[in-house]
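Of the protein chains in this complex, all but one are displayed in their positions.
Moving on to chain A:
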């Protein structure tokens, strides 16, 4: 590792990754983003939130937009104040009805506990300015993670 004496820590203004839509590639991408932001003035809490929200968004792209058949995902993360702006693009199927799911929390009835349906709730609870649009054959999702 080169000495950093006198040099500014390397913090890119913007990170961009393109990777295949499968769970292990998603895991690797999240790891790479974490590493890419290591020298940035972004709090550990904000990075942890980014990891969780992006994991939920990317899992949905893998399972639903691409229906587990694979494809390509592009993400970009940009610093904004002490927070982050993230965008995710894929060429899978559009969101049902062209809109994001409401993210209502499933019930916690002990007799019939849900094993899914938590993802959009987490995304909506932790992000701000969530925006989805379909452009041609691509899904574009963008959201803000405030400084914390």
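Keep this in mind: a contact is a pair of C-beta atoms (placed from the backbone, for glycine too) under 8 Å apart; a residue touches a chain by one contact, two chains touch by 3 or more; residues count from 1.
The rule we apply is simple: contacts and distances are computed from a predicted model.
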What protein name does the UniProt record of the undisplayed chain give, "Anti-sigma factor antagonist", "Oligopeptide ABC transporter permease protein", "AzlD family protein" or "Methionine synthase"? "Anti-sigma factor antagonist"
Can you say which of A:18, A:67 or A:125 touches the chain missing from this structure? A:125
For the chain that got dropped from the picture, name the residues of chain A it touches. 23-24, 26-27, 48, 51-52, 55-56, 59, 62-63, 105, 108, 110, 113-116, 118-119, 121-122, 125-126
